[in-house]
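So that we are looking at the same thing, I have put the structure below in structure tokens.
The excerpt is restricted to a subset of chains, each kept in its original location.
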């Protein structure tokens, strides 16, 4: 009988819930070589963390991160905290010889990301593994797109068009830590561009060699400060992060790309979209219809070519679906986390994941692109990736 | 501290998994007055049932239905078995003063359904409640459509157009119990028309008064018998259920309706579709895009009218969503069960459900329509509902 | 040099414009063996007809139908008048040995339609041809669907689902001749069901053998009478036509069908929709996106199957398109008439049309189905087509 994997989670907000649900569900839906054991959850407020642990089934709770690092029972540290603390937490855990699964983006800055990569390299020699929660890779439609490219179904790729459009950042949204560059690092850029850079790299298997023309804009420069005090006058504070960042790219293969992340694309709530056009075929994806992949087969008889809406919900045909429900009995956002949890367990049992898993090394490459875009936006010039450490 | 609800589940196949997941998840996602306690699961094969219990977190397992009926700790019996055993199981449980949640359709025949309704009426006087798993009612888009009608946003309704199209029943699908009328009762009719009759009644709040022109067809009359024995010759057996049933209806309000269920609608995997056209507005829904409701507001300026794709994923705006994820972070098929489980718990704690819950009385009305369609198909005539007991 | 075809048009309203545009354009877009000569237009009001002739390029105008019948120069009489006068006009023209192109439906009643068919049979022996303007057959997507079925790409057909949904007939629409059964014959039934019955027969090449369960409803029983007199009180009159007619069918091949025509399907302006599911493939069409055919190829690898949106706009690939514009430079409603005009010219020059052309014989079969639906609606029973003369 295999030993279970003892997991400690840091964070109890949005990502805390998503990760807890994944660890709770993963052995129900998937047949796996080892079990996930929900050992300890760690967050700031003792009472709330204890209630969270009870609700989601964590055996222990703590407010002290050291309790996790120093606990010899813990196998895997799962980091679901804000970006600026990833580096400290991940490096401490790696140095304590624990596997680490870290939320994306890898870090708040390229410097921190590099330190994390270096720590991961060192730990890897001791058999310690790292994972980054780029959860969209395990959306079945996205994973299937990756497989289509791998099989050569798109042929030579000409275009990558990636956008992550949200619209919750309008002028009525009050000031919060998300609009403070010291805490959040960046706005839409780190939050959303990180996802689509990873997706583009994952699906194409290609690397960006140049970033150009980046435009970074803060449309809403002042936002209301919400306080509990009743006051006659509204008070406003400054937003110090981007509302949107756009940039263009060239890929190693010769393909060209465009990227855009924004929180002010009215009408788009979670439109994580990508289109890739190749010589033999093309794909389109929109997370707002996450169970579907649009596929164009350019090798069919020309009278019958069209954008084909594939429901990526067939067990056997589409990745991860055999764990869930019958055809067109849709899955949702959370299943990306559950499927990633399954692959993490497989890898910790010495098996291969269904599709490639991003480790710190891989996520560091994505962080370099984010950084290059910031340089391009500032200098108003193209940036060769070879110039970015 | 409120007492938990001790639940016993019968069945460990498709519905067994869906219900187990719902009971496991419901108190994580929802804040509820009582907790679901996964007390006992009951199914045929002892070894498999024990493994199922371990996997999904049921405390006990049994192969003897009487163990449940006789166990005074059990509060709620959850029936996820084939249609032809619903009546026996439900009536026994009700007579033992247990609440019952039964899979749809209520029963395999109208006679059985009537007996179940009578038992439920009797039990109700003792405070015992019944529930039927018409899970699509709690798809947020469907529940929201119900609310729009309730608020008068559609005005007088003219048309109801309901279809449940699947395509897994082609000539290559081998013979199974699903094609045996003795075990399955019917084919697409009981399986799929039951859902859309319930949905039409739920959304409109209206009742069907006439069924006409029903067409029932078995396209594939012989199906291959799959055996483990190796044989030189393929063997075929007779399918004794319908592959599709279509019928037309008149509603009490004067609206007209059309219904169709089929397993041979090539290209449609789980297309549970409904369109309702009213004087002031119209709605369209397709389960293959279950997070979306198409809405037409006929009171807008005529230059701006159009089918509007509402993502029914806003906490506060759309039913049940506050329990799950941020806007356009989609939910899936299983969440209908989780949300229904939440409403069952609310009702067992004396609260009201978010949208109306079908009990045996209500599900019996749906069964009457199913029955009327069979009469119409046989007699080639219209059938007034007043003629159907 | 081939002699031109001298054409006389009767009617100068909606269809008068559509036909005039077709005859004006046909030799510009198509290379044809003969030229259309716009000889004479005939309508009721002398002044308006003369202005119409000048505007659209008809050489002569008249208000006397006999002028056309008696004019030896006229080769083809094109009838664009209301249904109840089709029979008189068409039979007179045929008896005068003129080819006739008649608007759909063939006639206001089955009796008239039969007389027209008989006259056409007699004229045919003298080499006189008849044509019916079921213009949607020559929508490239519809013609292409016909070709796919002919090539066996759908295999055995199981389902035909045809709807023609409009929404202009709401309670605010005033009384007009269209709501007077004496002038209009019927409401949505003759106007819209005629089109989709023809389309279903055309695409499948199959014939209906039974009609059942027909529901005919007049939702709006009283409509306002609009007069030029100023009056303190609104006056209302009775609508004596159907607002909608639905019915179900069986086909000779064993396929089952559903048909619906309505003017009160709020949100649908011209939704002439058909879906056909076969063993090997399926098609969907909606005139509101008339340049597109949805195609499902059930013979593809199962992982790649999906509804494929074919833009039916490729010269060479899709019927009639070589006459018009480059790929995805859309065509519109009027092009169906122009393409039909081209086929009429081809046939009058002894050539074959691109896809089959409905003559009076063919349109009579469609009229029989319309009639059977009326009987079924009245008797509340199924009607075998063999019972309908």
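By letter and in written order, the chains are A, B and C; residue numbering begins at 1 in each of them.
As a convention for this text, contacts are C-beta pairs under 8 Å (C-beta built on N, C-alpha and C of every residue); 3 or more make two chains touch, one makes a residue touch a chain.
All of these numbers come straight from a predicted model, not from anything done at the bench.
The complex is built from one repeated protein sequence; 3 chains are visible, and the structure file as a whole lists 4 copies.
Rule of thumb we're sticking to: only the chains that are shown with their structure count from here on.
When chain pairs are compared by their number of contacting C-beta pairs, B-C comes first.
Shared numbers divided by all numbers used gives the overlap of an interface; between subunit B and subunit C this overlap exceeds half, so the copies present the same residues.
Ranked by separation of Cα centres from subunit C, the top chain is A.
Here the CA centre of subunit A is 54 Å from the CA centre of subunit C. Subunit A and subunit B have CA centres that are 36 Å apart.
Per-chain CA centroids place subunit B at a distance of 41 Å from subunit C. Counting only residues that touch two or more partner chains, subunit A has 311. Contact residues on subunit A toward subunit B in their complex (touch as defined above): 14, 18, 20-21, 24-25, 27-28, 55-57, 168, 269-271, 287-291, 311, 313, 324-335. Per the touch definition, subunit A reaches subunit C in the complex via residues 144, 295, 297, 302-311, 314, 316-318.
Note for the complex: subunit C touches subunit B at residues 158-159, 161, 163, 167, 170-171, 212-215, 217, 219, 243-244, 246-250, 254, 256, 258, 260, 262, 264-268, 275, 277-282, 284, 296, 298, 307, 376, 380-382.
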